[in-house]
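A single protein chain has been omitted; all remaining protein chains appear in their positions.
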Amino acid sequence: MASTNGEAVLRIDDLRISFGTYAGEVQAVRGATFDLRRGETLAIVGESGSGKSVAARSIMGLNPVSNTIVKGGEIVFEGEDLLKLSEKRMLDIRGQKIAMVFQDPMTSLDPTMRVGRQIMESLKQHLGMSGRRAAERAAELLKMVGIPNAEERLKQYPHQFSGGMRQRVVIAIALACDPQVLIADEPTTALDVTIQAQILELLRELQERLGMSIVLITHDLGVVASTAHRIAVMYGGKIIETGTVREIFYNPRMPYTWGLLASIPLPTADRSQDLIPIPGTPPDATDPPKGCPFAARCPYAMRICEEEMPGYTTFSDEHRAACWLHHQMAPNVEPPARIGGKK
Amino acid sequence: METRDRQLTPELFQPAGLGSQDAEKIAGPSIGFWGDAWRRLRKNRVALVSAALILVLIALAVLGPYLTPYTSDGQDLSRQFRGPSLSGFWFGTDNFGRSMFDRVWEGTRVSLYIAFLATALDLGIGMFYGAISAYNGGRIDNIMQRVVEVLVGIPNLVLIILLMLIFDPGILSITIAIAFTGWTSTARLIRGQVLRLKEQEFFLASRALGAGSPRLILKHLIPNVLYIVIITLMFTVPSAIFFEAFLSFIGLGIQVPDASLGALINEGAREMRFYPHLLVFPAIVLCLLTISFRLLGDGLRDALDPRMRK
Partner (left out) sequence: MLRYTLKRLVNAFVILFIIASVSWLLMQFLPGSPFNDDKLTDEAKAQLEAKYGLDDPLLVQYARYMGNLARGDLGNSYAYNGTPVVDIVLGKRLAVSAFLGAQALIVGTLIGILLGAIAAMRHNSFWDKFSATLSVLGVSVPSFVLAPLLQYWLAFKAGIFPIALFESWWHSVLPSAVLAIAVGAVVATYTRAEMLEVFGQDYVTLAKAKGLSRVAVVTRHVLRNSMIPLVTILVPLAAALLTGTLVVETVFSIPGIGEQFVRSIFVNDYSVIMGTTLLFAVFFVASYLIQDILYGIIDPRIRLAGTRE
């Protein structure tokens, strides 16, 4: 895995986002802090409802205008706070400097527009390319994402492509203007396992070739292992642990992370060991707990966990976790055998 | 760890003991389908006002005649064509000197009666047909659907006109004609919903647990179909009211001297130029009824449609 340059391309600081709904205020993101370095892939891992998609969309300003409330925080890109930029400036950034790939390839493309045209839209919009030049570039992009017969394919409609191919097209669209940051929101969740591997491989290749930084959002730790450099674990609207891939996999520090790792089926695991799913469900976003969001489901929860949110403990340059177990007054707890000390 | 300057006592680090018990508590209060729908509906002021209005109009239709000393067919030519006044006839009188107030509410009664009856028939037949067709599936479903397709191809209006030509226009014949043309769309709707439900996991799970067929239908199918029926009802009623009024207007429905909203509007339209009050009052009642049912239907749809719940 290529090492990363330490410089932060994107910095999210204490992001707080809520939605106004008929049931009350839904606090989707409650103070998330993380950054993305140049040339790296940062994986944001969490269950559905953890707020990861909302956080990602906030970077691009794609949350629905009508009921989204930005309650605080900053998203700093190229020296500017994206949350405070005018819509006009955001239009420049979207698709050109920061691009996004969505989860379901079957619905991400306009069914009534030819694929080539959908790719060329951003080329014409941001780079002012002429029709012919744009078509050439679009064909190049299709080749780059591994679609054969690019010139013919340009003229086809989305329904003429399979799921995996469509996702490649979506990636091609995202890469059209050579963005610095690519946000991939569960790009492989809706695909078959074999296709998943292909797409992830494609993303990795493209990153090496083009040097862009990727935010990879997923709930599947298995996906993360092969493609990410660093991981941020998100739960209940907060980032509760961040670290490099090695650190998280081999030395996780937070019970939720242990739970996540323990619930991955391992082909090499001892048959006698059970799969340990994490019991319970995520907290109610309209009435979030005032302490650690994971307390209700945590087997090691202490009284203080329910009362107050723990601060971060730093374990290394990259590795931080927020858990009361790290406080000096807390009992010493070792991670479950299944994941502790694997080498 | 960076913490606030708060006094942390060792006992705070004792196990909480609550851990796994609370874990299974479903986050967010569990109100249930109908409760949640009611909560949503309550917030929709427009829908609530509409519902209230409907109740008021129905009440007036039933009780209206008792509010005045007059009757809807008491003629007295000496007092014909009086305009509406608070001291005399509230809605005025018509060409035979009959109290418009009484006639309008009688007309409303008739129209509502026809509309509800036709809707009941429509929904009854439609639900039955659609549910059976979908539940059985396979060949039975195919055949039943072919029949519906042909029937649907015959335009409603044409069929209604033809039917009304043969039958003597009257409450029953109009009701049957309206129901007969409308049940096909209900059948399709119900069939679609039942098919969708059949695919769903809880249905298969129920079956796997050994629930017998009648129990399945009662406990699972019906509630899920019910909400569609309720919504459809809200739109079928105004449609029936419209059809009846339309038929009466072109002479194929309720005829004078009987009253229905359509017949009254017909008469009123003819005398519009000089006695607008003959048209205005039944027209207002008709429009209020139609609008209220539609708005209530919209509100119910927003409240009951599971896809709208976030």
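A and B label the chains in the order they appear, each numbered from 1.
Note that a residue touches a chain if its C-beta (ideal position, glycine included) is under 8 Å from a C-beta of that chain, and two chains touch if they have at least 3 such contacts.
All of these numbers come straight from a predicted model, not from anything done at the bench.
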item	value
Per the touch definition above, residue among B:118, B:265 or B:304 touching the missing chain	B:265
Candidate in contact with the missing chain, chosen from A:17, A:54 or A:99	A:99
Residues of subunit B (touch criterion as defined above) contacting the omitted chain	150, 153-158, 161-163, 165-166, 168, 238, 242, 245-246, 249-252, 262, 265-266, 268-269, 272-273, 276, 279, 283, 286-287, 290-291, 294-295
On subunit A, residues whose C-beta touches the chain left out of the figure	60, 62, 66, 90-96, 99-100, 102, 104, 107-113, 121-122, 125-126, 156-157, 159-162, 170, 173-174
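Everything below uses one rule, namely that only the chains that are shown with their structure count from here on.
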item	value
Gap in Å, rounded to a whole number, between the CA centres of subunit B and subunit A	47
Of subunit A, residues touching subunit B in the complex	21-23, 26, 279-284, 286-287, 295-308, 310-313, 324, 326-327, 329-331
Residue numbers on subunit B that touch subunit A, as the complex places them	1-4, 6, 8, 10-16, 18-20, 22-28, 40, 43, 310
